[in-house]
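First, the structure itself, so that you have it in front of you.
Only a single protein chain was left out; the remaining protein chains are all shown in position.
Naming follows writing order (A, B and C), and every chain is counted from residue 1.
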Amino acid sequence: SSTTTSELSLLEYRRYGRQLLVPQLVENSSSPTEAQLSLKNAKVLVVGAGGLGSPALLYLAASGVGQIGIVDPDTVDMSNLHRQIIHSTTTLDFPKVQSAALAMKNINPFCQVTTYHEPLNNLNSWSIVENYDVVLDCTDTPQSRYLINDACVVAGKPLVSGSGIRTEGQLSIFNHLNGPCYRCFFPNPPAPNSVTACSDAGVIGPCIGLIGTMMAVECLKILTHHYTQDNFKPFMTMYNGFSEQGSQSLRTFKMRGRKADCLSCGDAKKITREDIEAGKINYSQFCGTNIDRYDVIDYKTQQVSI
Amino acid sequence: SSTTTSELSLLEYRRYGRQLLVPQLVENSSSPTEAQLSLKNAKVLVVGAGGLGSPALLYLAASGVGQIGIVDPDTVDMSNLHRQIIHSTTTLDFPKVQSAALAMKNINPFCQVTTYHEPLNNLNSWSIVENYDVVLDCTDTPQSRYLINDACVVAGKPLVSGSGIRTEGQLSIFNHLNGPCYRCFFPNPPAPNSVTACSDAGVIGPCIGLIGTMMAVECLKILTHHYTQDNFKPFMTMYNGFSEQGSQSLRTFKMRGRKADCLSCGDAKKITREDIEAGKINYSQFCGTNIDRYDVIDYKTQQVSI
Amino acid sequence: MSLSVSAEFLGGLDQIFGKVRQSTLTVPEGSTIKDLLQLIVQQHLENPKDICMFLDDDNEGIRAGILVLINDVDWELEGELEYELEHKDVVTFTSTLHGG
Partner (left out) sequence: MSLSVSAEFLGGLDQIFGKVRQSTLTVPEGSTIKDLLQLIVQQHLENPKDICMFLDDDNEGIRAGILVLINDVDWELEGELEYELEHKDVVTFTSTLHGG
């Protein structure tokens, strides 16, 4: 829906020169210039400008992704700042999308940022998602994760999904190259009665930041055509910042493929745009609880769920 | 040499509350408050405010490390900005230490930042390093790595060492809990004639950023007494952002312990403060070349070495 | 003959198993994952009330939101509950994380 460019300015070559020397980034393009143009002409949507979104947004803006959308209904709170490094004490109480956009324009004025200061919901999800090429799920509730997944499947967009708590994190790519979607991995949401055990979680800034940083790497891979039908295998990568083996660990699990009976991406494609927009899929009800009880960290009570 | 505090304000509890809920961060302190005070009373030196230093400095400042020193002789260049997310187009041509300090004060005004707009060298290394509790090596030449190591050994400071190029990175902890130092791992510097092969390297922003983020995690572990004589094992962790196994990988190698014959930390402790300051250890000569030829990326010619 | 099998509890699941993240269990030859689940509950669950944090409503399957990996492979590719354990298998249980 918008024009694409086929040229880079001298300023852009200066700015991005260091990354265009990396063979892995340019090897699936006809030239380094073309690889950078794949970023410049790309539109990436990041849902959530918190602990995951902070480094993801900064690195994607810095790398030259041309258009980045940010969705977040929240404002910057003091308790965010130990980990949400895109925000600042000078933007306390700003909408997070605006605070993030300021930082992104500061690091790279070439980046066009679109902000959505609202929650992603049944009514707006499809119409927002359809404008982008890749979506990053940087949110923190099961509801939002199912909703984003369904919108991405309906709109045909690959989804980079990250999450984390305490010292651990998880990363997957969904709905890419005929691979599985979030619902294929998790056909049923966690039961509400499983939400009470860990009243003492929390999160370490650079641990959740590492997952957001990995999400940026995966997004760059998708945009520069690193993954192909041949080499893409469904995976979940699990991070632990305080590994028993000393230091930090990443483990990559080999995961199931697309499931023919998946409600979202399966052969019957039972969930449609109309269903979502008409509210036929009630994500709060589906998840068996109201949205607050599913917050991983409830900022009021400091109660935590897994 | 400076006063320590034993109290946190309500503002500080609000700011750091989320990380004080993480058992792994507080389990070696008598209380969450004591764990946060371990950070508040800590002095961390970060040498190099580039691709590694950017996220390391942001996350350490955000987490509440009380005093952070930054050493870097360079100014912010446009070609840094695809990966050095602590800087900004608005601080182009600023000393990097000043640009970084601005961002750190913005995210956390409680952080006291000391800037050294100069290279670490034989004359200043010991007198700078001795003021800190932990040192992060975020530099990019073998010379600086040997020099920082020797200064840390002489001054008795643990050293978190990170490095990276293209899509790969390495991370170790040196001179901690009677473990090995950088010279134990690498008694001899790489030969100058090994510096010609890869004329096409470069670096991907979030890949080098991931190593800097991991360095912040390791620094927090050291400051909160996660590592003990019992559980600390010498290691090198190797990262690849474009792993053949799909996704991204970390592998942790079990490494040698302290070497009795190490010039720096060995039983004879042959390298002394006086030797360093008197220039008896000529790091450029020792490394067999002038400093420019060892730059991993020569920004003028774009020639690259491994 | 009995087999030695390793169980891992990640993503916060260790909280209901006495903070144990890795445990070695001995099972009779021919045991399945289904059997292993019962053994884990018997040997490691600290508070019987927390069984709903690990097993589903009929206390036989795994609850929604927990991923099971057999030697780092999704159990769905290996036969799920009916998978027959082999000596030195590593079975990983991890909560799905939602935080961001």
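Definition applied: contacts are C-beta pairs under 8 Å (C-beta built on N, C-alpha and C of every residue); 3 or more make two chains touch, one makes a residue touch a chain.
As the structure is a prediction and not an experimental result, all values here were calculated from the model.
Every visible chain touched by the undisplayed chain in the complete complex is listed here: B.
Checked against the hidden chain, the listed residues B:Glu7, B:Asp230 or B:Glu244 yield one contact partner: B:Glu244. Only one of the listed residues, B:Gly164, B:Gly241 or B:Gly266, touches the absent chain: B:Gly164.
Touching the omitted chain from chain B are residues 48, 50-53, 137-142, 145, 162-166, 168-170, 185-191, 193-194, 197-198, 201, 203, 208, 236, 238, 240, 244, 251-256, 294, 296-297, 305-306.
As a working rule, only the chains that are shown with their structure count from here on.
If you average the Cα atoms of chain A and of chain C, the two centres end up 29 Å apart.
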